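Shown below is the structure under consideration.
Of the protein chains in this complex, one is absent; all others appear in place.
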């Protein structure tokens, strides 16, 4: 089969690879019909996260099950399904607590050995471990593009909002309007946030945030602090979402939050950094962190998508054949698109 | 001042009454500009709930503060405000737990001695005890009609949804599409319910439920059980709201709920009745009951109204001068309207 | 193997039965070393719950795994384990929400066809479906008697307290001091309840409740209402536990609870009955009902037992050889014991 493989920083290739075969009793194989290029693929593409040469990329996919082990019972051969970006066993301590994102067997598609050595989904076929939890049927009437987001980007945006414990009527700030931040804006609105202040410095993203129900505020040309103050009688935001993963953003989140507020740190951190713990402490903030529990949220996300309450499809900038993945990656790296969908 | 008073079952009158005066340090007086006739007023009108002759009716109001005691600090003379239907002291055991609806000094406007002897708001002026908690400023840009609902009908619909612990994506059933049930439909949707099955037998109410984002199902001419089954793969609803207050409705709610589901009993019960505790128990249901905690919810409701996420104004059937209250009550008793607003 | 079988109301027999064999990949077989007779066995014994003649009784057990299917990974052959009274698949909608007690494959040991047709544990061996969830290793140092309670009676008492949402310092009422009620008294205390008012009319049970940290109050010779009033400045209990399953008890629970309080209905209901919904509603009570989620609680219960915070062993009245089961049942039916342990 053909697959998009990482070769070296800045270089991906479409090459022939052996088709996957079932390895475990709860594995499934999906014939991919659409696979997204995601912001986290760029970290691999640029070599910021090391990846073995030849490894298949991609962790967002929609397709049809063509084979399944005997323990696959929740989905079946012939089902049109979407995948979550990460797997979960359903049996460990964490899965039994619904903390599927901390599953001891959790593996991320297309991220190489360090995240479980699971080949990616930008290919004609993909092997899906723990298919009962990792896959979901595409609900009737839901578009392929929307489904592609449920198990990754929208699942993460939704998680950001839920982990921030946003209550109806709350004022929420989303810092960073990449696809995850934009999905967080929409999700916050869809569960009743009174106002969602969306901060970035890219006009197109600010415009999309507004389309998604947010109040766009340019990071430097406008006044995020003033906007929050105005929206909250000077009190500060009930919840702030760091959708970037940078100490300056976390710092700004802490400054914009009200006393007793919550910061959801959805952006990835991998190192030590300076945190103004004095500010955090005096404001009695709560910090919620970590990878999104998309498996825990995907059914709710799909229900809301089906109901029309969530619709990330405006983020899809273009659809391209799998064969054009190298150009698509290059374009994505130039930030010419919010989401590119590869069609094998 | 002129005021709408109860005289005898089926008879209200607009008569001259002495203007209220401040009695306590946290009292305020509001010059009423709009006051609603509510379903619970009908219980009084029909004599089902006894009321002293001459008592002023009405517990929904918007107006301007004309006088305030020295302890009124959260609002001020000149503020345009809306009232909650019930007062709360803010200091007792219950208020400190945010269970404002169980305040030991809770008094309901316009319901006579048994509920605190507090004269009603269908009048040119109304005395408001514990004004700091009972009143809220009308947010800029919010219509008078919308504001009128925040502290009563929408507050109650919203409470029904919140006490039912509706989560994003859930399937919710609302039984009974009076104004409270309709507001519950809209509120469930606004906080992300995946589907809201709205059951009644009055076509106009079913149509309004659909307009409010619900899936209308006629109680007898259609098949509520089938609709729930279809929406939930046969599992039953995550939450059911009894917005009527009748044992048959409660029974239906228990039948439509899934195992482990929640029933929010918002409709009023005042007596013993048969409950299928066997069914309740085997399904492991949770029943949440009681008057709505509107004071606890009113800020969220106002924020969502201001954001356009909640809009009950389509429920307002007509505006009439205070002087025409007798005709308005008669029309409302004939169910010719979902909400009538009196304009003093 | 020898096993205790139901024959007819009032008649059990120890007879030879074929040893169980593994049927499913996640089955295990346990060689039983101790098995309890429980209050719910009496319902079967007396014929109040119908059971097929010849069915093996018993749903509390401790023993050693002698065989296990290939999918049994959380425990292993040779492990000393305790069982929960009910099984759970770990994969269905309910299990994934941690509502293990509502598992669509839930089967109760020793209760005949209507509860899943799973032979009981008052036998030399017992077949355990879904062994990964249904069994737990007996922690080092924990007595067999204590372990026997973890998956049934203490699990249920603990569930009663947790589902009642008891907070530290709360005043809790437990109505009915059978083994479950007594465990609820102890569990409430162990999680910090300020006072646990324990109500029954049997002096020995009241004495045991006191030993377990409760304040014993005789149902008729003392004044439960007065005791609650005194403990709560007249306000009523924060939480009441109906550990009986009788409308009069539920009614008393509702009367003893404070406004906004919670009633945990742990006693079994199987039919319609009168409930004072007027009282429930005016007090804004929450009712939590249903079978205990012992699988969800068993790890916490074991940790607390190991820590010495929970110790139900004083409830064990006697140990008898399996062969003497008929006499043991008769004695238990005469209420001569709180817990009898059969030793195969």
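Chains here go by letter, A, B and C, matching the order in which they are written, and residues are numbered from 1 within each.
We take it that a contact is a pair of C-beta atoms (placed from the backbone, for glycine too) under 8 Å apart; a residue touches a chain by one contact, two chains touch by 3 or more.
Nothing here was measured: the structure is a model prediction, and the numbers come from that model.
Within the full complex, the chain left out of the display is in contact with A, B, C.
Here the missing chain is touched by one residue of A:142, A:287 or A:331, and it is A:287. Of the options A:34, A:171, A:228 or A:250, the residue whose C-beta touches the omitted chain is A:250.
Touch with the hidden chain on the side of chain C covers residues 158, 162, 167-171, 189-195, 299-304, 306-307, 309.
Residues 93-94, 97, 99, 101-102, 235, 247, 250, 259-260, 265, 268-278, 280-291 of chain A touch the missing chain (whole complex, contact as defined above).
For chain B, the list of residues touching the undisplayed chain reads 71, 73-74, 90-91, 96-98, 132.
Just so we're on the same page, only the chains that are shown with their structure count from here on.
Our note on geometry: chain A versus chain C, Cα centroid distance of 43 Å, whole angstroms. The mean-CA centres of chain B and chain C are about 42 angstrom from one another, to the nearest whole unit. Of all residues in chain C, those that touch two or more other chains are 97.
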